[in-house]
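In this view, the complex is presented without one of its protein chains, the others remaining in place.
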Amino acid sequence: MSGQIFVMDQQVVCPGDLLAEGDFEIPWSPYIYKESNRYYASVVGVVDVKNGTFTVVPLKGSKYWPRVGDTVLGMVEDIELYGWTVDIRAPYPAYLPASSLLNRPVTAGEDLRRYLDVGDYIVAKVEVFDRTTNPILAVRGSDTGKVTDGTVVSISPSKTSRLIGRNRSLLNTLMSMTGCHLMVYPNGMIHMRCPSSAQEEAIKGAISLIEIEQESRISDLTEKVRRFIASKLGETNVSSSAEA
Amino acid sequence: MLAAQQRPRLIDERGLRTDGRRPDELRPIRIELGVLKNADGSAIFEMGNTKVIAAVYGPKEMHPRHMALPDRTVLRVRYHMTPFSTDERKNPAPSRREIELSKVIREALESAILTELFPRATIDVFMEVLQADAGTRLVSLMAASMALADAGIPMRDLIAGVAVGKADEVLVLDLNEAEDMWGGADMPIAMMPSLNKVVLFQLNGTMTPEELRQALELAKKGIAEIYQLEKKAIKEKFVEVS
Partner (left out) sequence: MSATSDRLQTIVSNVKKASILKALERGVRLDNRKPDEYRPLSITLGYAKKADGSALVKLGDTMVLAGTKLEMDEPFPDTPNQGNLMVNVELLPLAYETFEPGPPDENAIELARVVDRSLRDSKAVDLSKLVIIPGKKVWSLWVDVYVLDFAGNVMDASTIAAVAAIYNTKLPKVEVNGEEVKVLTERTDVTPLAYPVVTLTAAKIGNFVVIDPNLEEESIADAKLSISYTPDMRIVGIQKSLGGAIKLEEIPQIEEVTRKAASRLFSELKNTFGIA
């Protein structure tokens, strides 16, 4: 591993921006491409430079790039003979084999609708994806399975990292100020459980604010979101949760 | 009305063009990203009085499936002029010119997009010319390139392009409508500037081999200028993320 990196940590790059020259061991990414010994950005994004290597985190994009191991929230689109087609906001539809959800072999002709119907939300792990086949999902562990309560909203997949914030700062602010519990999935889906509809509406407003206001610094964004929720839910609630 | 009698002087005694520009001067450029709500990416690109809106949908599953390709994304591209974009109403049915330019623009975008990343999928790119005042194919291509960046679709580089032509035998950068109509040549060229690669290249009219070489040099300068404006339009929305 040798060469020169031409970009700084947290620098905004465009497609075609030269990132580095030489030979680096970087994990495969659709957001970086190599021509001879030069590395270029392929999307509008932010560079992360760490320990002599670099990655690009996209700032734009309404599509989710499946990664094996990610836990995603998707919506059932279709029912097939042995499983479900799930929209996970990727360029390709995902497939969830029924045996994975039911934890037993499935017989042909079984009515899978009873377990998951079109329009249902499901949380699952990306088990297989290599672009030659559609992503295959699996239900494994307590944090996966059919979504049975709460509300689901969405944000551009490229903006999930901003919603979470550095060290979960923004996400924690949102949760402590509203008392809602939020799960943010990398495909831009957000599952929330709130004490009441007032808190739910406040969170939804804050999320659309984050979606639009992506040009500001994350620290400024957190402040903006705090003020927004305060205006919705009232000051008392804010000061008490800010101390919490 | 004889054509020859109407032909205006394209370069005046001060060496300036009909719109007051120097021969190597570009028209004013305005770029705006994310102008549409529904599209995955969109942009408006203006160059002088030429204005184009572009939208991108995808990458997404290809329908019908037998049209999908096993090793790359299928690009579906439409360049179209609105009937009110020209002096006289343009019939909205696609003309032979629009069919050719859709192909030329598609091939240019194919050079830039990393289509091998999304086999079996499709990306739709639509361009509508809202005002036509010379250079619509290049402004459309650049609008599409900005819309692709806005959609976060991986590509090798942004595309910047400009036409070089001959006005009264002088090589001029970025033709206006009068120069397009009365000039001796129109050479649209578009590049991926940081790779120094040409993705669209045509010539109507005539040039000597020597003029061609000078025209390429002039184009390169104009393209470098446009490229900086494109980057600025994208980056000015994002201050450093802390």
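To keep things simple, chains are lettered A and B as they appear, and every chain counts its residues starting from 1.
The rule we apply is simple: contacts are C-beta pairs under 8 Å (C-beta built on N, C-alpha and C of every residue); 3 or more make two chains touch, one makes a residue touch a chain.
Here the structure is a predicted model, which means the values were calculated and not measured.
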item	value
Partner chains on view for the chain not depicted	B
Option touching the unshown chain, where B:130, B:170 or B:203 are the choices	B:203
Of B:11, B:170 or B:195, the one touching the omitted chain in the full complex	B:195
Contact residue for the chain not shown (choose from B:26, B:77 or B:114)	B:77
Chain B residues touching the omitted chain (full complex)	1-3, 67, 69, 72-78, 96-97, 99-100, 102-107, 110-112, 115, 187, 191-192, 195-209, 212-213, 216, 220
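Definition applied: only the chains that are shown with their structure count from here on.
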item	value
Distance from the mean Cα position of chain B to that of chain A, given in whole angstrom	34
Chain A-touching residues of chain B, taken from the complex the two chains share	40-41, 58-61, 112, 114, 117-121, 149-158, 192-195, 230-231, 234-235, 237-242
For the chain A and chain B complex, residues of the former touching the latter	10-12, 14-18, 30-31, 33, 35, 40, 42-44, 46, 58-63, 91-93, 131-132, 158, 162, 214-219
